[in-house]
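The next block holds one structure in the form of structure tokens; read it before the comments.
Excluded from the complex is one protein chain; the other protein chains are retained at their positions.
In this document, chain identifiers A and B correspond to the written order of the chains, with residue numbering beginning at 1 in each.
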Amino acid sequence: MSDPSGEHGDPAVAFESAKLGVWTFLATEVLLFGALFTAYTVFRIRYPEMFRVEHAKLDRVLGAANTVVLITSSLMVVLGVDAIKRGKARLLEAYFGATILLAGVFLCVKYAEYAAKFHHGIYPRTNLFFSIYFMLTGLHGIHVLLGMGVLSYVIILSRRGRLSASYYTPAEMSGLYWHFVDLVWIYLFPLLYLVG
Amino acid sequence: MEGVGRMEAEGNGRGYLSERGWKSWAFTLDHKRIGAMYLWTTTVFFLIGGVFALLLRLELLSPQARYFSNHTYNVFFTLHGAMMIFLFIIPAIPSGLGNFFIPLHIGARDVAFPRLNLASYWVFAAGFLVIIGSLVAPMDTGWTFYTPYSAKSAAAVTTLSLGIFLIGMSSILTGLNFIVTIHKLRAPGMTWHRLPLFIWGMYSTSIIQVIATPVVGVTFLLLAAERIFGVGFFDPTKGGDPVLFQHFFWFYSHPVVYVMILPAMGIVSEVIPVFSRKPIFGYKAIAYSSVAIALGGFLVWGHHMFTSGMSPLANAIFSLMTFFVAVPTAVKVFNWTATLYRGSITFEAPMLYALTFIFLFIVGGLTGPFLGALATNVQLHDTYFVVAHFHYTMMGGTVMGFLAGLHYWFPKMTGRMLNEKVARVAWALIFVGFNVTFFTMFILGVRGMPRRYAEYLPKFHTENVISTIGSAVLAAGILVMCWNFLQGLRKGAPAPANPWRALSLEWRAASPPETENFPEIPLVTEWPYGYGTPKG
Partner (left out) sequence: MAHGTGHSRRAGIAVFVALLLLTAVTVLVSYVDLGLWNTVVALLIASVKASLVALFFMHLKGESRLVWGFALFPIVFLALILLGTLSDTMLR
């Protein structure tokens, strides 16, 4: 067992396996959010007027700002993975650190939005639009949190000198996951904030 | 097969069982030990679920609710159903036997992600602990948890939802692990068309686990959110839609019946050729029909909702599709029968259970289209006909396949042989008991006895008494079988590496296998079904 993951004889097989594993996991995630998107569609078709009125209560500008934040964080991940492929562990840590920071910004904005809603007496139980809004963004928020954990773990690995130009599987895989979290938001943002 | 003599190890040591102490189990990364832990756990839940079943049958001895209150009866059938489904039948073959035999079958040392594998067992354990915790206010909603009742019931629905969510996560992680393992870790020469059919069954099963389970996960989250935050997806007073719950629930729960049956079909496809000494007939048809069943299984969920007030178009589509998915299933039955034809059949216990599977599954399968057809469904829906149908497929099908697998692989897993005579006695009791218990339910159903009630009209009395007597015989059979397993475990004769003269790779490992499975990774040059041919 020579490769750092310690699970396979052949590092190339280990890398390919990890990649397939992550894509399979993402397939699960697609259906996880898929059920909620289905509920969204069902109710949006049934109550177009309610969706039109209620979605206007969301802050488009904050939503757009958060979109930019997430897209930027994705770029940071791309650059971080690129860095470790060139053997630059410190640079990887910096980029992934930036990603975690941006994720924190995203959650703070989200928190501010939630707080404003609660302040105006808007809760998940208020109506179906906000039921869906809170469920979708809540579930997405949990994914952001998990992502922060995973990225931190990669940074720790890197600090311990476990990542290099010849072994960077954890960085690459956590990156795939992070881009997916970004991708989900790319759909959430217009569906909830723009066309409700 | 190439290298049999060289590779066949002697079954004298304790192999993967050598290490002792609880830590050697709780932290093991060995797929065989993890599989064994699943087998023990699920078997315990099978027995507990069985006790609830016997209590139900006890109550049904009399037309009035005599022993238990109506509420207690509701709790019993819910716990019976939920345990049997979520804690026994879904994990038993995939996570138990699958974990143990997938790497052995494909010539690998372990699954692709051993640590994830251990994690999924512990997530499963967390899940069943939470479910046990929910017993403080036991569920009375039926295992289907339909809203709006489940959103209002005073039972611990929220806790139970969380538990099932965890069980689902474990199921997803296991499926993911198997998919990658089968893609990436096959031994040199192990092409897709040389894979044992059990692997094809497990691969198809894993697809369903990965794709369908997240949907039921969210559904239970939404149910919990409805109870905690007042989220209104399924609440008609808030404009929500209770039927949407049923869509989500069955989007998972129909495909999941194939999570139950496909691995069992895989086992039967292994056992039949070994004990008829003939190559499997129509290998590719069986292999591809597994995948076809898994994918087609996603198209028919609506057939559980014909009486829910669903749109007429949806009713028609789902009914039609249901008839189509019956086709690949029938293909398999034909192929098994053709394999048996003019084989040199011997009737050891694994074969008895495999044949029982085919027989009972035909009965269960043929009663399916009655329920899939709109007109008859409206008559039979929620009667004992449905109860009989799904017990014939789940218990007559999956459980018999599972028992076939346990008897077939017992020597490999434990290094010991079972007492064949006792095994046959147990089989006979189970076979007779099963049919007496459940065939009467078809009759009761056609005569209109509704399911899920503690009380019934006096005119149904005789059949119910017969059914309860049958369940006692069935229970006796299962007890004898368990006793036989325990005896075999303690003092069975040492098993040779290949007691059934089978050709698939697991029989080239020692009995029980060493931790690393094979002394060296085997080179595969042939398919595993070359029985009766000169080379076999």
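As a convention for this text, a contact is a pair of C-beta atoms (placed from the backbone, for glycine too) under 8 Å apart; a residue touches a chain by one contact, two chains touch by 3 or more.
Quantities reported herein were computed from a predicted structural model and do not represent experimental measurements.
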Report summary line: In the full complex, the chain left out is in contact with A, B
**Report entry** Hidden partner chain, touching residue among A:Ala83, A:Met135 or A:Met148
**Finding:** A:Ala83
Query raised in the report: Of the listed residues B:Ala65, B:Ala314, B:Val446 or B:Cys482, which contacts the missing chain in the full complex?
Result: B:Ala314
Query raised in the report: When the complex is taken as a whole, what residues of chain A touch the one chain not shown?
Result: 12, 15, 19-20, 23-24, 26-28, 30-31, 34-35, 37-38, 41-42, 45-46, 60, 64, 67-68, 71-72, 74-75, 77-79, 81-86, 165-166, 175-176, 179-180, 182-183, 186-187, 189-191, 193-195
Query raised in the report: On chain B, what residues meet the omitted chain?
Result: 183, 211, 215, 241, 243-244, 247, 251, 298-299, 301-302, 305, 309-314, 317
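Methods note: only the chains that are shown with their structure count from here on.
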Report summary line: Averaging C-alpha coordinates per chain, one finds the centres of chain A and chain B separated by a number of Å equal to 35
**Report entry** chain B to chain A touching residues, read off their complex
**Finding:** 110, 112-116, 172, 176-177, 179-180, 183-185, 210-215, 217-219, 221-222, 225, 229-233, 238-241, 244, 247-248, 251
Report summary line: chain A residues touching chain B in their complex are 7-8, 13, 16-17, 20-21, 24-25, 27-29, 31-32, 34-36, 38-39, 42-43, 46-47, 50, 123-125, 127-128, 131-132, 134-135, 139
